[in-house]
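Of the protein chains in this complex, all but one are displayed in their positions.
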Amino acid sequence: MRALRGSVLLVAGALATAATLVRADDTTRQEIQKYQRMTSESSPVELWELQGADLWKAKRGPKNASLERCDLGMGPGVVKGAYAHLPRYFKDTGRVQDLESRLVTCMTTLQGFTEAEATKRVFGNADNPSDMEYLAAYVAGQSRGTKMQVSTKLPQEKETYELGKKLFFYRAGSWDFSCASCHGTEGKRIRMQELPVLSEPAGARGTYTTWPGYRVSVSQLKTMQWRINDCFRQQRFPEPAYGSEATVALTMFMAVNANGATYNGPGTKR
Amino acid sequence: MPGPMKIRATVHDGYTDIRVLMNHPMETGQRKVDGKPVPAHFIQNVTVKVNGKTVVEGQISQAISRNPVFSFRVKGGNKGDKIHIGWTDNKGESNQTETAVA
Partner (left out) sequence: MDEGRRFVLRGAGATSALAAALAAGLLRPERVLAATWNKAAFAAKDPADALKSIGASDAVDSSDVMLDLPEIAENGAVVPIEVSSKVPGTTSIAVLIEKNPFPLAGQFTFMEGALPYVKLNVKVGQSSRIRVVAEAGGKHYSTAKEVKVTIGGCGG
């Protein structure tokens, strides 16, 4: 914790002295925000949304069916605005699901893929994105401009939120990290990155509303399941299963904290 | 198989803004995988046409970011004008797409 707070910022180039302790002053923050704004304005991410739209409509799998009857919570085939209401409880599976686990449900029930087939390659690479990445980009994009309204009315939803909250603060792994180690207190950073406090509305609103997102550093669309998976890796936790109860609960926690904000994704990130 | 392309063209006050999204690795030839350099593979030429007339010719290098996005502007312009954009790369591959100004 202390190491993170006092982390040294090394910036190559014009900042003459190395090992200079630099706090994010207003100019730095301003220029970074400008970088984020300009990269978002000139982002290729829409190409992922378009590919995802094609995949959504493509007849695939043993049942030779498309995903056009997939129920994302607002009725079969209703995609517009659905992402802003996820995660949520689904009667047909008897559990709370996020977007990605719901896509797996639809791929198995509508298209006839086995769960193993549907989750065989969920995270792609720059040369070959995964189907999940395209689909996530498409569905999320259909909620662009929609206010986040994730409900905890049902007991299962409330329970999932509480589990997510518990997990967020739960220290584990060989380094004794929790999500809160990085994302639980104001004013923390890693190198140039200001770490948002995801357990509070202010932090969650700004961050959750731009995932999934196109990462310019790797030229890939990264989803929320990937983000949590990678956080677990960084915390030296065991790898979570795709769409596991733990990952859905953490997603629920952050999504509910982001309620009220306008969903703006898919975003574009460093 | 070249990736998809998308043009968004909108009329503003006195000019038409043309934004084009491209899918291309823009491989520099410097990157190594398992010790072996990945061959250079990047778009070299971009052409922008409005209603069949070429208005912009771009020569670019591997220093353009992967999955390039460009914005251009033309004087005036009307809804319905045909915008055509094409590219060719150092391997002789090409792609093109067309849209109408919104």
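Order as written gives the chain letters A and B; numbering starts at 1 within each chain.
We adopt the following convention: contacts are C-beta pairs under 8 Å (C-beta built on N, C-alpha and C of every residue); 3 or more make two chains touch, one makes a residue touch a chain.
Source: prediction; values computed, not measured.
Colleague: Any idea which of A:32, A:58, A:172 or A:246 touches the chain not displayed?
Modeller: A:32
Colleague: Pick from A:41, A:54, A:127 or A:239: which residue touches the chain that isn't shown?
Modeller: Per the contact definition at the top, the residue touching the missing chain is A:41.
Colleague: Spell out the interface residues on chain A facing the chain that's missing from view.
Modeller: Touching the missing chain: residues 11-15, 27-28, 31-32, 34-36, 38-39, 41-42, 182, 190-193, 216-217, 219, 230-231, 233-234, 270.
Colleague: Which chain B residues touch the hidden chain?
Modeller: Considering the whole complex, chain B reaches the absent chain at 15, 19, 28, 30, 44-45, 47-48, 50, 53-66, 68-75, 88.
Rule of thumb we're sticking to: only the chains that are shown with their structure count from here on.
Colleague: With chain centres taken as the means of their Cα atoms, state the distance from chain A to chain B in Å.
Modeller: So the centre of chain A lies 29 Å away from the centre of chain B.
Colleague: Hey, which residues of chain B end up touching chain A in the complex?
Modeller: Its residues touching chain A are 3-6, 19, 21-23, 25, 65-69, 71.
Colleague: List the residues on chain A that touch chain B in their complex, please.
Modeller: On the chain A side, the touching residues are 42-44, 46-47, 50-51, 126-127, 216, 219.
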